[in-house]
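Only one protein chain is missing; all other protein chains are in place.
Note that the chains are named A and B in the order they appear, and that numbering of residues resets to 1 at the start of each chain.
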Amino acid sequence: MQNEPPEAAARMTYRDAVREGIREALKADPRVFLMGEDVGRYGGSYAVSRGLLAEFGPERIRDTPLSESAFVGAGIGAALGGLRPIVEIMTVNFSLLALDQIVNNAATLSHMSGGQLNVPVVIRLATGAGRQLAAQHSHSLEGWYAHIPGLRIVAPATLDDARFMLGAALASPDPVLIFEHLHLYNMEGVLTSGIVRVDLDHAVIRRPGRDVTLITYGWSLYKCLAAAEALARDGIEAEVLDLRTLRPLDDAAITESVRRTRRAVIVDEGWRSGSLSAEVTCRIVEQAFYDLDAPVARVCAAEVPVPYAKHLEDAALPSPAVIEAAVRGVAARSGSG
Amino acid sequence: MSAAAEASLGREHGLELLRQMLRIRGFEDRCYRLYGELKIRGFLHLYNGEEAVAVGAMEVFRPTDAIVSTYREHGHAIARGIPMKNVMAELYGKQTGCSRGRGGSMHLFDVSKRFYGGNAIVAGGLPIAVGLALAQQLQHQSDLTACFFGDGAVAEGEFHESLNLAALWKLPILFLCENNLYAMGTAIERAQAETDITRKARAYRMEADAVDGMDVFAVEAAVRSAAAKIRNGGPALLEMRTYRFRAHSMFDPQLYRDKTEVESWQKKGPLITLTTRLKALGLMSEDDYQRLEREAGAEIDAAVQFAESSPWEPVSDLERFVYAERAS
Partner (left out) sequence: MKIEFRLPSLGADMESAVLTEWLKKPGDRVRQGEPLVTVETTKGLIDVESYDDGQLLEHLAQPGAKVPVGAVLARLEVEGTSRSPPAPPAPHATPAPPVPHAPPAPPAPHATPAPPAALTAELPAPAPALAAGSPEEAAAPHARISPAARRRAHELGVSLEDLERSGGGDIVHIEDVEKLAARKPAAPTDERALMRATIGAAMARAKREIPHYYLGHCVDFGPARDWLTRHNAPLPVKERLLDAVLITKAVALAAFRLEGFNGYFRSGRFEQSTAVNAGVAIAVRGGGLVAPALLDAHRKDLATLMQELSALVVRVRAGHLRSGEFTAATLTITNLGAEGVDVLYPVINPPQVAIIGAGAIRDRPWVEDGRVVVRPVLTLALAADHRVTDGRAGARFLRATADLLAQPQAL
């Protein structure tokens, strides 16, 4: 079929899918270029941009010095100047060095200029924990960024989203931050045939269910799916909702699901305090309170800097077992019957 | 060209520069008053003493060049051609302000003049300017980006990152450092191990020169020369040696500097420097000066009138423009 990307039937990794998204964008629009640390010669610290330098040249696959603030700001300025930059911040951990540019410039320029300016910059960041990289390399700060008006925050969890969310982000006139969980890069699969684009606006039910809604994003999606499998063996049918967009949240999808199942468990790899999971909980309380048959539960990272030792790190992060237990906790029936 | 013709060109040009500086000086003085009368709120950073830098530089730039400035930007905005009434309305917070009243003194934007603000974070504008220059380079435009900042910004990491990136990628950007010797209340020798800013730029293998920022002709000449080189090659930095006559911002008792120091700089300020020169060359009369001052005063009065009578943006529009508005 004409519209189907040629690699549709082949097995590929999430990494391959992201790369294909970048390639497609570079080929389709001369204004697009990729900029970041080690994206060129090194091939990308997660090998996402491998081979792209040879294909597109150093102007469009642009290695930068270790100057997060400068090159993120430059991405913003280039977007103001008519280009469509993809800025790669190696990980969300280093984005802290560019926080001023992201929060004080990218997020504000449209509103602050009275609508004269818009900043069509796409910033890709690797995020998350689970590889024993210790506290300074294991943050999940997408919830923080989702706090900021003016930004759009997305988290592709599936191969299709990894492949096509970038295109949608580049088409948006607003700054979009794409969070790619580092555990997902190696994930293998095939693209869904027939899908040639995705939106940035909606959450998607990845597994329908009747008894409880698991609300999550990113790598935690797969932990939720695993927990759902285990629960199903005991007759508990969990619905798994992949948020996909963290700002804005898809209120309608969240509410519709929780109204049906009446129970919600939110799984978020960030810490619980003041987090995205807190925000989702609050929205459920605001919009579906009278449909709840149990309090909303959350499974988040333990409130510690992520430790290096494997058993400690595993204990600090959400796991299928803990998610299962949380579901059983809200699904418990009272003694009468 | 005949001497007379030259002289008349010189007179026209000189008076134009004077006119612009008088407009800015008068505007800033009026802002001082309006702030005291509670018409302008928030932070107000006035440009008195530095007028020659904005005026001399803006003489050179094209409409298609991009300008990035700081929170001390009224002079740049007015010299760049943003209508004074819209700047005043912005300071009042009115909907007719150049940023719809959203930004105030520190965040003036005018896309039609390629004026990209206004930034409240010291050195926050430098990376954006680098990006604008990058876009100009990649789109093969012969335009440049002019980035104004102060001596305080030189301490920030973003200054170094930005100069390095600009030099590395040979971007068409002119870094204009207005060294008024103080970063808010901290004198430069207390903040910088190396106080010669041009040396820092040269450390990034960038062309850099120091300029007498009180002499508008010197500023103009230096910027013109730098701009020509930039349009054909890589970036440059000009250190404008200047001084601000007023405090850092309104609420500042200036405990960090001597009144005598201020007075001595005021004696060699940009208006005095220019008028002395023009008079010596016979290009300006006292009447010329009065007339230009009066005209500036009238323009400022009209701007204030405009701001006073302009509407407020309706609160129901508060959430507009957080994101780009799409045609529905």
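Definition applied: a contact is a pair of C-beta atoms (placed from the backbone, for glycine too) under 8 Å apart; a residue touches a chain by one contact, two chains touch by 3 or more.
Nothing here was measured: the structure is a model prediction, and the numbers come from that model.
Q: Using the touch definition from the header, name the shown chains in contact with the chain that isn't displayed.
A: Output: missing chain touches A, B.
Q: Based on the whole complex, identify which of A:201, A:293 or A:314 touches the chain you can't see.
A: Considering all chains, including the one not shown, the answer is A:293.
Q: Which listed residue (B:184, B:272 or B:318) would be found touching the missing chain in the intact complex?
A: Answering carefully, the residue with contact to the hidden chain is B:318.
Q: Extract the touching residues of subunit B with respect to the undisplayed chain.
A: Residues in contact with the chain left out: 29-30, 32-39, 41-43, 92-93, 249-253, 255, 297, 300-301, 304, 312-316, 318-319.
Q: List every residue of subunit A that touches the chain not included in the displayed model.
A: 262, 289-294, 333-337
The definition used in the following text is that only the chains that are shown with their structure count from here on.
Q: Using Cα averages as centroids, what's the distance between subunit A and subunit B in whole Å?
A: Going by mean C-alpha positions, subunit A sits 41 Å from subunit B.
Q: If we count contacts the way the header does, which residues on subunit A are in touch with subunit B in the complex?
A: Counting only subunit A, the residues touching subunit B are 33, 59, 64-65, 67, 69-83, 85, 100-101, 104-105, 109-118, 149-150, 152, 173-174.
Q: So in the complex, the part of subunit B that touches subunit A is made up of which residues?
A: The touching residues are 66, 68, 97-103, 107, 109-111, 116-117, 119-121, 124, 126-136, 138-139, 145, 157-158, 161-162, 164-165, 168, 320-326.
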